[in-house]
Each structure stands twice: as structure tokens, then as C-alpha cells.
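Shown below is the structure under consideration.
The complex appears here minus one protein chain, its other protein chains still in place.
Should a chain be cited, it is by its letter among A and B, assigned in written order, with residues numbered from 1 in that chain.
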């Protein structure tokens, strides 16, 4: 049992694990682990002729694209007199500080100091904080770990490489709590039948043909958690009217910031369809108490394209009645799963005081996630690559998202990919 | 002399007393004393089908009324995974967490865990933080002290039990400073002739018949402070034109959050009338730097019902001229006693640095209050009931509020109640 393993380390070690888990800054156990992976910085489309201040893993940085089109990620403060490069000027070959004109290329080399004598070599001694950047799939990515000059290759999210449909990529959903509140929520599919079942949602008429009404006993959801190469997945196997046919749903987490699902609405009931619409996203970790969601979806020819909500409703209102005597921050919030998740995750606290928890059998997914994070932190501390870091060049990050009906005789729910 | 007694304890003990006095949290000397009394949580009318987050004495709680009408007060965070019960669902027999469905009754017992196996007994091991609650007089009350299972009986404020008039009960006046700034202000009636005399207020024509213009020399106010069973009172005895007749006013504080007066406007000059309109209120202590006022009044048949202000003006403006060059937070604030008190109390600081004070003879009331608080903290520390805790079942909290003309030969200003 994973519970036993963690707890056998002793109460203080367990407490230390709980404290370290959500940390993201440099020098923290959590932060050092996170720095072995590539992270999204912003969408490619955000970068034009103005540098953008961007906080990543507790570090204040500036992202820009030089005049030759190369993206760069530098420390936000000019090392000369500490002016912010957010107000710097994009130049052909780099980013120039507006104060005294010191200019840096995308690798942090100081390539101009216009107020110094022409024969000065001072600039050769200046190397500004920089991180390697790659642009792929419509996203600017960075690697903030120790192997800056020779980082592991960028793992390419399979969905973003797809050409058999339309990929939609949306950023801008910024949360003011720790990123693990989100990740643990996704490792904990039991909540779906309670939280997302608070309001009974009608199935629109146009969707009814897709649904399989022969499925019963889906609440509470029967779920299994499986550790995989990339992280973990949660699989639900439901009985149908035909004992030879099962209905399968899969939700997957790839270390340390990716989540994935398939189906019309994350596969949650009443989505008992064979309709596969790949969905998911990744987290841009800002600091211990802030993150940004970058969501994506793949819509292929023939897919149902009805008005499903992608992310939060813009007015942050649910479908429940808005009552005049409701004085809470979120009123009438029930009824929209993305909003329900926001409200409950945020309510756990900026960084939940996990030592006060009382875990139960429905938390097996959460416990698996913490065990994986724990192992990854220990691997990094002992000089090893943590789970999911791949040294294979140009490798795709393939994540299980199987969803639909399958013959019982062909059922596999192990760590291998399911097609 | 009370000053002598307090100071004889030595400078550091006196400093410690000043530090402890305004504290309200668990484990503080002030907070432990406060936890021996019943406190208002909210008005009965506020509780319907939505739980309400409520911070009480530095503790974050949720108050709700279950489907059977029973009010409950629980720790705000679900002990399972720390989601906020402010977003919980009111059920017939308790409050259900919206995240995984754990449900608690009004005594904190976990009565459902829908995602656990049907034969699980885990819920029997969960006891959530709860406090005993009573509903009386239109108010939800709680006792947060150590005798949770068998608290002392709720002392019932006499005014709220009255049936010979109309009781008005108003909450919602929240202050961002320590509750003792308010209480000390009320123990310090000397300020009335300075602060509340800054602007000379006209007596409306319809009130003139009520006033006794034979009273002179009321400024400065002659006042005596008297310790009572419930706390303390301040009595002012004024000479009238008739040497046999005195005009009496009384302001009382009942430990540790109640204040009381009688008369049209707290009995402040020029209210020299026999008109008795019971007034006062109680403090809901939020934390060290926030409290809410819950005011009440009793208007009986025949009472003057002209437009006296009950509490603060909604625009927080006084009757003084609003000057364009006035850049202060409160402009033209003078002229309305409740606003004058707010401005000066708030200006003393969130928690006044009392070690910097220079007390004078006009501070005898404040010194008496502090001595009573000091004694109460010491009594609690030594296991005794502090002043005013009453073990008599269904006892009324009777507080002196005498106001009006009285024969000099019948004058009593001792600790006994005056009718």
C-alpha cells in the first residue's frame, strides 16, 4: 500500500514531504524536481515586438522575440543598474535595456554597452541570467534546470502535433492557489460523481443518439489508478447491458504539469459515447500560489461540434439559482464542471495544510500522485532523472486517453498505451 | 486606587497586561477569557439554505441551519481534503461537503462518506470541529469554551426578551480595529462633552417639551464608575433647578461584549428627558482587528418615535462642512455621535500601542474596565469562572440603564439594579 510506504518514513518525514510537495522555487525539493522538465512560457502568438514580464517557478523573467524571430527568456532585471527589461527595446539581435542601452542576446550574452568606451571589453564579462527556449506546437517552452547548455529534448505533446483535426490552444486562466490543488483534483476522479453531480445536467437532444443508456451503476464511479512511464492514469470500467461490452474512460496525468482526457466532457457522465475529442492542457507554474492553465483540444472531422464549454464561463457563474442572500465570492456556482473545480480547489487554501487531512479509500489517486512526486523529488536529489524525463531526441509525449466501448475480451488497463 | 494596583505588578507585568488585553485568539490570555462567555454568531434571519463563513475570535467557522431547522457551527474546512464548507450543501440532517460528499451533523459527527465502501466504519472516527449553538431572541449564539458538551446556560439579554414594545435588531456594522477600542470608549463617558460637543446640535422642536432646561453645569459631565456583577456602569448625577430632584443617566458594560444605555440618544446632553428607550448592543468579535456591532433598541408605546439615527449614517458623513481641501478619509465627520466615535476609535490604531498612553483622571472608567478584564483573565487562568458567567438556568442578563429624573432622597447609584 502506498499509504503505508509513505507513513512508514515516520511522521516528521511525512510532514516534510507534505511541506515540500507544493514548492516550486529554486533550492526547494519540489522546485528542483520541477526544473528537470520543460515548461510552457507563453503562446507563440503572444510574442511580437514588446517584451513580456513572466514569472516562472518563483523567478521573475522576461520573454521576448528578437528582430530575427528568435525567442529568448532572460532575468527580468538588467544586471547593470537593475532596471526592468520588461521596458527594454526589442532589437535585431537581442533585447536592449532602455536605461543605458546594454543589450543581451537570447543566450544572455551582453552584446552592446553604448555608453562605455569603444575599446572597452567590459561587456565580455557580463553574462545575464538566461534559460534555453524552444518554440514548438504554438508554444514557447523553457528548461530551467542545471543542464542549460544541453537540456534534455523537449517532449512534444502528441495532441499539439496532430494534423488530422483542428487544435485549439487557449491560455489566460490564472489561478491564485498552488498548482497541486489542480493536479490532485485530476488524480481524484471520485469527486466527479459528487461535485459534478450536484446539478443534474440535461443531455441536449442532439447528443442523445451518442449516449449509451444501457450503462448503469456508474455512481460511485468504479476507478483504478495505474502508474505509467509518463506519470499515472485513472481508468473507469463500466458495465453495459451487454456483458461482453464495457465502457471505458481514461484520465491521465503526465509529470509534472500535463493532464489529458478524451470524450465530449472529460468523459464524465452522461458522456457514455464513442465520440473521441482529445482534450487536456498544461500548467504554467508561476509560483507557489499562482499558476496559469494552458488548455488544448483536438476536434477531428465528424466530431460533434455542439456548444460545449471550453474552460470557465467568462462570468464565473454556474447554472444554479443566484440567490439574493448568497454573499459568497462565487454565487450560484454549481452546474459547470470547470467552475465547480475552481471553487473547490481554491477553497482548499492557497497551499492546503495537508497535515490536517483525513485521507480515505477514495483518495487512492491522490496518494499515488504524491508517491510519484515523492519518488521524483528523491530521484532528483540523488542525481537521477525523474519519471518522464526522456532523452530520446524529438520524442513525442504520448498519453493514454482511451474512451469508448470495448469488448471485454480485449480490455487492457495496464500502463501500456491504449489506442 | 486601581491604577496603583495594576502598576504595582511591575512595569513588565503591566506591559504584559496591555499586550494581553486586546487578544482574542485561542491560547491567548484574552482569548481564553472571552471563550468563557456566549457570543453572537449571526441573526436568526440570516440563516436559510446557504452556509455562511463566519470568523469568530480568530477562528474560521461556518454557520448553517440544517433541513430540520437546527443551527450548527463547524470548522470551515472539511477535515477530509480541506475544501471549504462555505460551499457545502445544506441537507436534512447536516451539512455536506460539495467535494466528496462527507456530511456532518450540528455536533460535528461525520454521518456520511458516499465514496467509501458501504461497510466502511471510517466515518465513525471523524469528529469535526464544532461548537454548541443556541438560538434565542433572534440571534444565533455560540459558546467556544472548554465545556462544549455542557456549557453554562446562555445569559439572555433582558431587552431581547421584552414583549412590551418593539425590539429592533441590526447587524452589519463591521469595524477594522480591536473591539476594546469600542468598549473603552463606552467606559469613558468624559469624551462625550468634548467629542460629541464639537458641533452644537439643535433640539428639534418636537423634542423640546421633553427636555429639562433647568439642568446646568453638565459640562464636564460629573460621572462615577461602579463595578457590578455583570461588569461596570457609569452614572452621571446632574443638579436640576429643584434641589430635591436630580437627573440621572446610566451607561453600562456587561462582560465582555455588551453595552447598554437608555434615553433618546444614549442619554447624551441635551437629552434631559424621562423618555426611556432601551438601547445598546453587543459585539461579534471577528479577530484582533475586526469586529461587528449588533445593535438593538426597544421602543414602547408612547415613546417618541422621531427620526433618531440608529447607528452610523450610511454615507459616513457628519453634519460639519465638507471642505474641498479636506483630504482625510472622513471629511466633515463631526456632528453625528456614532460617526464621531468611529472616527476617533479607528484613529487610535488597529490595536493601540497602550504603552505610549498618558492616562489622567478622566480615564478612571477605562482603568476600571482594564482592571475588570485583568481580573477575569486571571480568574480563567486559575480555573475560576470570570465575572458575569452565570450558572443559573435560563437567567436573564439584567443590566442597569436608569435614565431620568429622580428624588434626591431616593437616589442609589451602587451596584444594584436601578429600576
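Miscellaneous remarks
Here, contacts are C-beta pairs under 8 Å (C-beta built on N, C-alpha and C of every residue); 3 or more make two chains touch, one makes a residue touch a chain.
Predicted model only: the values in this text are computed from it and were never measured.
Among A:50, A:174 or A:381, the one in contact with the hidden chain is A:50. Between the chain not shown and the residues B:122, B:160 or B:195, the one that touches is B:195. Of the listed residues A:20, A:116 or A:239, the one in contact with the hidden chain in the full complex is A:116.
From the set B:121, B:150 or B:361, the residue in touch with the chain omitted from the display is B:361, counting the whole complex. Seen across the whole complex, the unshown chain contacts chain A at 46, 48-50, 52-53, 77, 79-84, 86-87, 89, 98-101, 113-117, 120, 122, 126. Residues touching the missing chain, restricted to chain B, are 190-191, 193-195, 198, 220, 323, 325-328, 330, 333-334, 340, 343-344, 347-349, 352-354, 356-363, 366 (touch as defined at the top).
Just so it is clear, only the chains that are shown with their structure count from here on.
Chain centres here are Cα averages; for chain A and chain B they lie 49 Å apart.
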